[in-house]
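Presented below is the structure to which this report refers.
Removed: one protein chain of the complex. Kept in place: all other protein chains.
And now, chain A:
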Amino acid sequence: MRKKLALLMGSVLLATTVLSACSSGNNQNAATNSPEASQTPQAEAKPFDLSIVVNQVGEIPPKGNPIEQALAKYTNTNLEFQWIPTAAYDEKINVMIASGELPKLMKVGYIPTTISAMKEGLFWEIGPYLKDYENLSAQPQSYFDNIQVEGKIYGIPLFRDMGRAVVQYRKDWFDAAGLAVPKTLDDWYNVLKAVAEGDPDKNGEKDTYGLLLDKNYNQNAASTLTRLSVSQGGPNKWGVDDQGNFTPEFMTDEFFATMKLFKRLYDEKLINQDFSVVDSATNDKAYESGHVALRISGGNAQTMLTNLIKVVPTASLDVAPMEGPAGIRLPGESGNAGMLVVPKSSVKTEEELRQVLTFLNKLLDKEMVYLLNKGIEGTHYKVEGDFTIPLDKDKDFKEVKPYRDTLIQRGDNYNMDKPMKESDLFLKNKKMVRENENYVVKNPALVLDSAIFTERGKELEQMITDAETKFIMGKIDEAGWQAEIEKWKKAGGDQLMEEYKAAYLKDKQ
């Protein structure tokens, strides 16, 4: 009996040694195939455990799906993704930071709470290491400039275009009514009125709008008010003069004129009356069912058209740049959709940090660029000549997009020799966004340090965005609006302007 058992155990042991020898042999083969890995073959032998916290995009992909497997195999990691709903992402991250239970890699926004966490030294400063990583250091410096904190780099940005805003409009309606894309604010009013009241969908009912706003219409980088006011010559969030005096956008004439335009549009029911409570998803449905003429958007018009022609087969869309009386002018965005940072509490040693950075660097290798942008060949796309053709867009949306949107990639701007074959509209929109970068107006306060902003930036912002809504809805008049600005100044706005000035002058030296 005993003998038998010993024999059995012996053979099991033997089998495992042989098997593991085989698998390590395979690993080495794989390692020599990729140039990146061959530099440090010994460290690569054992997969690196890597926990990642990012925001949820669409549905949560199942664990161990083909994309995740391909990612893990190429980068030689054990990936453990945690997806957090986007709506409450920042709050959840704040709680995670407070509780100290952090993954090895996480997405954070460039917001006061994470900035102060960076200053307090919760995350690795990765700036000095970047030069050792060929792909990471090859990315344009401007993307990194926009996420610096006191001149230091703490994360890798999730790259995004800087001049995304374009005007997307119903070409069929505009052509039928003989309208052109608006430039001045008067144009905007006339065009929106003409489209909305001219019954463009010819159904005899007054059920069309010129444009729709959602409850975030005046918030963050994608604010419609900012985009329109910049096109009219206004500053991007903050204006700064030669002496370093800062003026918020809402104290400029261009911005006020834009607000007055929207007040008029609201009064005459040319925009949706419930804009201050409505979600962008609800508005998307109205756009995609053919009830609205025009939108200012950072997305691609093709996405909207694809859904729109299912409802209105005759619809056609076109795009135009944000053009004002003085030519194309649009707000420059930060160039990222957040950034990936490495917490010190979970990544204890420099060696481990280097492993995380190696993972990030590999994401910009050609193989991974294709995986994140196009998915798996044969499943999500096929190669045809100099292009790739998408095979199943829905599948791509479900399986690949979650990773594309949360891990670093720069589309066909980096390490992609065969771009995706796309529709003319898609390419036109894309080209416009790229050319937009020549016309962007930068936000001078983007990376400036301010104590009051950290402490009550959110409150101050809310005070003004609420007042803007009230003005547009006619709850307060011009005097009331001025009073709100005074209130803002007293509540910390004055201090904010001073602190920006001081930080700006300090940076300038």
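Heads up, the rule we're going with is that a residue touches a chain if its C-beta (ideal position, glycine included) is under 8 Å from a C-beta of that chain, and two chains touch if they have at least 3 such contacts; residues count from 1.
As a convention for this text, contacts and distances are computed from a predicted model.
One chain of this complex is left out of the view, and of "Transcription initiation protein", "Fumarate reductase subunit C", "Carbohydrate ABC transporter membrane protein 1 (CUT1 family)" or "NADH-quinone oxidoreductase subunit K", the protein name its UniProt record gives is "Carbohydrate ABC transporter membrane protein 1 (CUT1 family)". Screening A:T113, A:T258 or A:T388 for touch with the missing chain picks out A:T113.
Here one chain is not drawn; of A:Q168, A:S231 or A:T469, the residue touching it is A:T469.
The omitted chain makes contact with just one of the residues A:D90, A:D161, A:D318 or A:D365: A:D90.
The chain omitted from view is touched by exactly one of A:Q56, A:T77 or A:N272, namely A:N272. Considering the whole complex, the residue from A:K46, A:K310, A:K458 or A:K506 that touches the absent chain is A:K458.
In the full complex, chain A contacts the hidden chain through residues 90-91, 94-95, 97-100, 112-113, 116-117, 120-122, 215, 272-274, 276-278, 455-459, 462, 465-466, 468-470, 473, 475, 490-491.
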